[in-house]
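Here it is: the structure, laid out below.
With one protein chain held back, the other chains of the complex are shown just where they sit.
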Amino acid sequence: MKKKWMFLVLVAIFGMAFAQTVKIGLTVSKTGKFNVESVNQLNGIKLWQKWVNDQGGIAAGGKHYKVELKFYDDESKAQRVQQLYSRLISQDKVDFLISPYSSGLTAKAAIISEQYGKIMVATGAASDSIFKLGYENVFQVYTPASRYLTSTVDMIKAADPSLKKIAVVYEDSKFAKAVATAARDYAKKLGLDVAIFEGYPPSTTDFGPLINKIKASGAGALIGGGHYSDGATFARQLYEQKAPLKMIALLVAPASDEFAQLGDAALGVAAPSQWEPLVKYTQSCGPSPQQFTEMYEKAYGKEPAYRAAGGFAAGLILQKAIMDAGSVDAAKVRAALDNLDITIFFGKIKFSTDPASHGLQLGHEMVQIQWQKKDGKLVKEIVWPLAAKTAKLIYPIH
Amino acid sequence: MKALKSPFFWLILALTALFAFYPRLGNNITLRETLVLSAVYIILASNLNLMIGYTGYVNFGSIVFFGLGGYFTLWLVGAHGWNVYAAVLFAGFITSLLAMALGFGILRLRGAYFALATIGVNEAVKDFVSNFDTWGGSEGIFLPFTTYKAMGGAGKALWTVYLLIILVMGISLLLSWYVKRSKFGLGLFAIREDEDAAIVLGVKAPKYKALIYSLSAFLPAVAGGLYFFKNGSVVPEEAFNLHLSIESIVMVMLGGQGTVSGPAVGAFLYERLRGLLLTTPSLSNFHLVIAGVLLLLIILFAPGGLMGWLYKKWPRIREVLE
Partner (left out) sequence: MVEILSSVMDGLLIGLVYGLAAIGLTLIFGVMDVVNLAHGAIIALGMFFLYLFFGAGLHPYLALLPVAVLGFIFGVIVYQIAVRKIISGPPLMSLLATFAVSMIIIGVGTALWSTSPYNINFKVTTYNFFGYTVTSARLVSAVAAVLVTFGLYYFLYRTVLGKAVRAVANNREAAELMGIPSQQILAITFGIGTMLAMLSGALIATLFPFTILSGGVYELKSFVASVLGGLGNPTGALFGGIILGLIEGSVAPFIQVSWTNVIEFVIFVGILLFFPTGLFGGRK
């Protein structure tokens, strides 16, 4: 009995001494258009790295793998992404990949991961189309674009059954276009009249012509937007030009804490969110939503935005798959990811295994938030689904 | 064959073979990814030199050919199931034809007006493609992964495409060399020196200019097709990146405009320098500054570029390095 115990201690000591590493590569938009979102996401990933290494690494097949991160700045540019992912694979010899932020950049990185047969967990990328190209190594964490804004339409419809006309104005990017198209089709199915359906170039800074058009159309609600910088500008100019809208729901931007800097322009603006600190999921592994939020606040001094949660979730999913596979062998981990069906602090995670949409996220669901005033301060409240709400939806906002 | 006696002809062949086989032998993917960029730059710079160096017309928007080649190729391969070889050739021809038609119009402009018009054409095409749904609008075209499988898997397809790009690089150099020695080339040089005088002497300037403009579009379009096929996707900002267009001019100037080897050397050095600056952490923030200062120094103090300087120092070198 004593011998066995000694043996276990020895194994543990050797295990620690010869701890192996698993190298995970990614690019981060430290500069450029996506810097707010992408750095948030990186914070989440780094927090996961620290969390898992504090526990001695990923335990798989009797070994402990310490997590090592390797990342470069992609400057939010598609051209850089492909060069850097090739470099991560062929020069830095990483074992697994995590995607950059945004669908556009992830689509680029996915091609490289597929060409070299490296597994990539895609977080911060909601586009469906990436997963319709026959890839076998890319796995999506976020709720895909096709289901992104549909619950927003439900929410507006529930708040105001008499509303007839809405406007859909989106950033002409891979992600926002996919989301907007799905939302338009869904709104039409519910009998709403989509008075404007129009994209604007990602570099747009002057929304004046579009806002005039929205006013002229007589639409009562606006849904659309794209990413952080264009969305924040759009919201500010909507406010300055006094657009008579009863509801404004924008992608991405209002779901960031930075959005509060807009002051009164932020008030009443709603957004679909992948995750909020107040969600109630019962996790089967990893931290609880509350534990994650506390950890994050302790590390970075602010509340985690959903991109940060998505970053942590990407790491956690990879970790779970490696544990299930019992090794870091790519084929085994791929099979484990295919079989994954879990609930973590981020929500339910399950990937499509249909060859026509392999890797698409099937399990995860959205919540809706709205910026409201509480004791004179701007706060984000969950307003939909009703079961999870922390405050009542303000409608109309003007 | 007079060509076979020229040491420069053999130098081009040897260089092309080196590019093709050196990374292949060790199956060195890192090296391949570096060299493919050099090769693309060499192709762009060499063909641009036909306009700038030989004819004296500053094409600021030459990248439009590269981008169009990429778009035609990916569209034919992705949406119409063509094989990549047929698609890049077709892309080359159609882009060349478009250039010819366009050339008769904008080549009437001279100096800064021509330069501005080429910028305008590139931006107009970029914004048009961003709105053109058949080509995926602003999302661009993404190839289904089965395309690579049909070529024996992605690993093999990437090597095939690499070798093709190197082939196009070799042809670009030979083309520059051939045009320079031809009667056609002589006509171009006459236009560069004094267009009005050339016309008086019987050079059919409009025809010559349109021809060289169209010719300078062909290989960049083919290269664009191959390059974006390798990347698996093409989006407007990447395909019609005005910055790369201007960088190609920098490469031509760096090596020495009007020579055959100059633009190639300039392109290779520029790529190396850029790569070095980008990957050295202490310098990466300043890569544009250093490139800018370098360009300024060349313009102010060595307008003939590297080759001009070499020729001045060792006039005999002209016989080997044209």
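Going by the order they are written in, the chains are A and B; count residues from 1 in each one.
Keep in mind that, in the parts below, a contact is a pair of C-beta atoms (placed from the backbone, for glycine too) under 8 Å apart; a residue touches a chain by one contact, two chains touch by 3 or more.
The structure displayed is predicted, hence computed values, not measured ones.
Participant: Which listed residue (A:Ala158, A:Ala216 or A:Ala331) would be found touching the missing chain in the intact complex?
Facilitator: Spelled out, the listed residue whose C-beta touches the missing chain is A:Ala216.
Participant: Can you work out which residue in A:Thr205, A:Gln291, A:Asn339 or A:Thr353 touches the chain that's missing from view?
Facilitator: Considering all chains, including the one not shown, the answer is A:Thr205.
Participant: Which of these, A:Gly32, A:Gly117, A:Gly134 or A:Gly326, touches the one chain of the complex that we don't see?
Facilitator: Final answer for the missing-chain contact: A:Gly32.
Participant: So that we can see where the missing chain sits, which residues of subunit A does it touch?
Facilitator: Against the missing chain, subunit A presents residues 30-33, 35-36, 75-76, 172, 198-201, 203, 205-206, 208-210, 212-213, 215-216, 229, 232-233, 240-242, 261.
Participant: Determine and list the subunit B residues touching the chain excluded from the picture.
Facilitator: 52, 56, 58, 60, 105-106, 108-109, 111-113, 115-117, 119-121, 123-124, 127-128, 130-131, 138, 242, 246, 249-250, 253, 285-293, 295-296, 299-300, 303
Please note the rule applied: only the chains that are shown with their structure count from here on.
Participant: Write out the stretch or stretches of subunit A touching subunit B in their complex.
Facilitator: 78-79, 82-83, 86-87, 90-91, 104, 107-108, 111-112, 114-117, 129-130, 133-135, 172-174, 177, 199, 201-202
Participant: Give the list of subunit B residues in touch with subunit A in this complex.
Facilitator: Of all residues in subunit B, those touching subunit A are 29-30, 33, 37, 130, 137-139, 142-146, 148, 154-155, 158, 231-233, 235, 237-238, 241.
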